[in-house]
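All protein chains of the complex are present and in place, except for one that has been dropped.
This part shows chain A:
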Amino acid sequence: MKKRYLSGTIIKYVSLILGAAVAIIPILVVLFAAFKTGTEYTATGPLTPPSDWTNIENFKRAFVEGNMLTGFKNTMIILIISIIGTTLIGSMVAFVLNRFKFRGSKLILGGFLLATLIPGVTTQVATFQIVNALGLFNTMWAAIVLYLGTDIIAIYIFLQFMNSISVSLDESAMLDGASYFTIYRKIILPLLAPAIVTVIIVKGINVYNDFYTPFLYMPKTDLHVISTALFKFKGPYGSEWEVISAGIMLAIIPTFIAFISLQRYIYNGLTSGSVK
């Protein structure tokens, strides 16, 4: 009995260590390379730590020459507008569909549901023509409008959460003469706060990491986001892997900080956001 448990424990820990190693080693290789000088990179193995951890020359070059500053700025702007927009749109739709039953409300819900089945990349061929016709090509609004109009997971998160907000709260507010708008603004929206955190996390991950939307719709250099600015490294720095590595690290660091400080919210957010 004891013996069986022991070998089970060994297998358990060996597999966990293996899993963690597979996850970490590729990142470690990049981290090491980012601090190496050009000659050092060629001369040393990928898993040899850099000789000088204070050598931030590659980071400087990636940041300045690689247009990463613009990337961060644009990503932040798009991220903030998308998150505010998604929260408003999602909570408004959820409020109306959850609180009022009217002719067509089922149909509208079905419409939003159906849209989640459409895989985003496939329809870009036709979406492109629409974005172009609206004059949004090569503007930030292309990305913003697509993030608001096609990624509708927020509506589900809010709809699900609305079920737990008792209608009696609305009713007692109505006795005090509150308008429906006041009920939405002063009662529902504040109570949706935990769901809003979830939406911020899910949306934040999607927007920060998205590649094809900015790549297709915002090719102009001034409009580069993190993904597209980094993607541009491939050409000019083709062989300078230490500079590319620094660029990769610059893209990863904000994610790492967010992960360490918001761990619990991220786990909960993804778990509750995925159960449709």
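Heads up, the rule we're going with is that contacts are C-beta pairs under 8 Å (C-beta built on N, C-alpha and C of every residue); 3 or more make two chains touch, one makes a residue touch a chain; residues count from 1.
Just so it is clear, contacts and distances are computed from a predicted model.
Remark: of the listed names "Nitrate reductase", "Molybdopterin-dependent oxidoreductase", "Ferrous iron transport protein B" or "Carbohydrate ABC transporter membrane protein 1 (CUT1 family)", the one matching the undisplayed chain in UniProt is "Carbohydrate ABC transporter membrane protein 1 (CUT1 family)". Interface note: of A:N58, A:S82, A:T198 or A:S245, the residue touching the hidden chain in the full complex is A:S245.
The chain not shown here touches chain A at positions 8, 12-13, 15-16, 19-20, 22-27, 29-30, 33, 45-47, 89, 92-93, 95-96, 100, 102, 108, 111-112, 115, 117-119, 121-130, 145-146, 148-150, 152, 155, 174, 177-182, 184, 205, 208-212, 216, 226-228, 230-231, 233-234, 241, 244-245, 247-248, 251-252, 255-256, 258-259, 263, 266-268, 270-271, 274-276.
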